[in-house]
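Pasting a structure below so you can have a look.
The complex appears here without one of its protein chains, the remainder shown in place.
Entry: chain A
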Amino acid sequence: MLADLEKELISHMATDRIRAAFENAKSEGRIALVPYVTVGFPELGFTTDIVKSLVDEGADVVELGVPFSDPLGDGPTIQASGHRALQNGVTPDFCMEAVRDIRAAGIGVPIVFMGYYNTILKMGIDEYCTTAVAAGVDGLIAADLPAAEAGPLQDACDKAGLALIPLIALTSTDDSIEHACKRAGGFIYCISVLGVTGARATMSSRVEGLANKVRNFTDLPVAIGFGISTPEHVAEVAEFADAAVVGSALINTLADGDPELAAERGGAYIKSLTPGTPRKVVAN
């Protein structure tokens, strides 16, 4: 009985933590910054320090990449970081442990795992979700699991109290957007380009229309990701969305230079994006 209560409490904390982070950013008149880092990159033991530095310098939600051998939704930068992490010995269990470490260090930022379905399946979807929640994970993103196939994982997430965050693409039909939004938790992740992850010079102008379309189906915050690398990109996102996700550009920053100073560089990079975050219009 007590254990059940405790579980419920934990699960409410999980989804609440994401909501609170977005509300906090909104109350400060800005969009949220959501950095992505691969667990165990560039070195196995660096993740807690990197996350702390990102949060100290302005990150509102942190996406932790769970590496997979065949990341077919990722461009060269994140592929290489995942490859390195796997060589460093990162496993899904290690990723859970990394989150426990982050929580033990007193870092309360919402944490979202981003990975591929097979690593979840292999652990068992229920065990994966309950272990993740207990470790302090708030949400999941599975890059190769469209809403049409997400039913079983969605059930497990609901049971465990984990937000399953859907990816919506420029090519998504209204039906699939509606389907994805119906059971979504945390926020909606709109992919700003036709393509895989990776820093790009410009953003597609089509993504604003997509974000607006998504808002017809949900009140959840809308995040924009893939290809965002500069404060100017973040400022563009701030005109129509609630959060900007930054992955490859951050990974490049972490990789480029003395590994011992990776956390510091990562924090400085996130700080450099903050001038772009003030909201141009208050959405919703």
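The rule we apply is simple: contacts are C-beta pairs under 8 Å (C-beta built on N, C-alpha and C of every residue); 3 or more make two chains touch, one makes a residue touch a chain; residues count from 1.
Operating definition for what follows: contacts and distances are computed from a predicted model.
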Hidden chain of the complex, named as in its UniProt record, picked from "TRAP transporter small permease protein", "Tryptophan synthase beta chain", "Ferredoxin-NADP reductase" or "Molybdopterin oxidoreductase family protein": "Tryptophan synthase beta chain"
Per the touch definition above, residue among A:72, A:104 or A:261 touching the missing chain: A:72
Listed residues A:172, A:229, A:248 or A:277, member touching the removed chain: A:172
Which residue of A:31, A:145 or A:237 touches the chain not shown here: A:145
Where the unshown chain meets chain A, residue by residue: 68-75, 79, 83, 86, 91-93, 116-123, 143-149, 166-173, 176, 180, 191, 194-196
